[in-house]
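Note that one protein chain of the assembly has been removed; the remaining protein chains are unaltered in position.
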Amino acid sequence: MVTQEVELTAPAPQAHEHDEHAHKKLVIIAWSGDLDKVWPQMILATTGAAMGMQTTVFFTFWGLFSLVKDDVHLTGENWMQKMMSVMNPGSAQKAKLSHYQFLGAGPAMFKKLAGDHAVAKPEELIAVAQDLGVRLIPCQMTMDLLGLKREDLLDGLEEPIGAATAIAEMRDAAVSLFI
Amino acid sequence: MVTQEVELTAPAPQAHEHDEHAHKKLVIIAWSGDLDKVWPQMILATTGAAMGMQTTVFFTFWGLFSLVKDDVHLTGENWMQKMMSVMNPGSAQKAKLSHYQFLGAGPAMFKKLAGDHAVAKPEELIAVAQDLGVRLIPCQMTMDLLGLKREDLLDGLEEPIGAATAIAEMRDAAVSLFI
Partner (left out) sequence: MVTQEVELTAPAPQAHEHDEHAHKKLVIIAWSGDLDKVWPQMILATTGAAMGMQTTVFFTFWGLFSLVKDDVHLTGENWMQKMMSVMNPGSAQKAKLSHYQFLGAGPAMFKKLAGDHAVAKPEELIAVAQDLGVRLIPCQMTMDLLGLKREDLLDGLEEPIGAATAIAEMRDAAVSLFI
């Protein structure tokens, strides 16, 4: 089978429900962990929530790195490093710039720049998103691949879900973006 | 003119039709040929189809490589190699990891990893997609650029279409994603 978490029973909402919710739901598939993609992921999510939309961000693949606690040593790290170098040469280096180095020396300039220009930093945006009620949901399959447990991720997240539940969310949303 | 295949006459479905189909159609523009993008393209497509959605994947640009038969020598290969190095430095190497090497030595580890974790391999996902009735549609313009003929592509695909038909599909879909 394709994925082990497929939910074939997710009910389609009725047309009437659709009309009511159509303008209210925003779903973002956060696939990338690159800083320049985390920014639009979280700026759009927090802005949508501030506008009153029901906003959900589903973190999958490289995007899941944004949710891993700083002090977690991935049991699958060597695996990931290898996978990155095999699948996407150059990405390993790029990904180092994601979550793990937000508080390190490398992106110090980035953070200064963001500060100088009154643009929130990514980790701040995730905190703001939580404050605004954005649903932050990790991808179960990616967690399995990386050997991550629920306690390895930030607090305040929803329960991990699979592709079927993510699709059911998007099916009922006014706007769905893959970033 | 912009493209030679623009269909100006594609009729807009009626509002009533829209409500009925709104929760049923999923359209994915498969633009990337990188393994880490082919995965979400095909996992979302097969999951959507398994959920009962009318699912269409439109393969364009680098994404078209996923549909080329293994034994096809692209007449436009030199052209493509050059184009890749001009347009997107580093991509030529990345793209080697797509379709063409799925059965080669390079991604052997990737396939093992996918197997170890019960995640289907991309070529399996395409086969599963066909079994589930996912419509797999190549982009005519990309075929023209690459000098590809219909018989160079996998069996079981729908007829090639252009951007206008792809847009008409998305206009009537509940979820449209560019991956």
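Each chain carries a letter (A and B) given by its place in the written order, and its residues are counted from 1.
Quick note on the criterion: a residue touches a chain if its C-beta (ideal position, glycine included) is under 8 Å from a C-beta of that chain, and two chains touch if they have at least 3 such contacts.
In this text, all values refer to a predicted model and were calculated from it rather than measured experimentally.
Student: Among A:L64, A:L125, A:L148 or A:A168, which residue is in contact with the omitted chain in the full complex?
Tutor: If we include the chain that is not displayed, A:L125 is the one touching it.
Student: Residue by residue, what part of chain B touches the chain that was omitted?
Tutor: Counting only chain B, the missing chain is touched by 1-4, 6-8, 10, 12-13, 15, 18-19, 29, 31, 60-62, 79, 82-83, 86-91, 141, 144-145, 162-164, 166-168, 170-173, 176-178.
Student: List every residue of chain A that touches the chain not included in the displayed model.
Tutor: Residues 19-20, 22-24, 26, 34-36, 39-40, 43-44, 46-48, 50-53, 90, 93-94, 97, 106-107, 109-110, 113, 117-120, 125, 128, 174-179 of chain A touch the chain that is not shown.
Please note the rule applied: only the chains that are shown with their structure count from here on.
Student: So what's the Cα centroid distance for chain A and chain B, whole Å?
Tutor: Chain centroid spacing, chain A to chain B, equals 24 Å.
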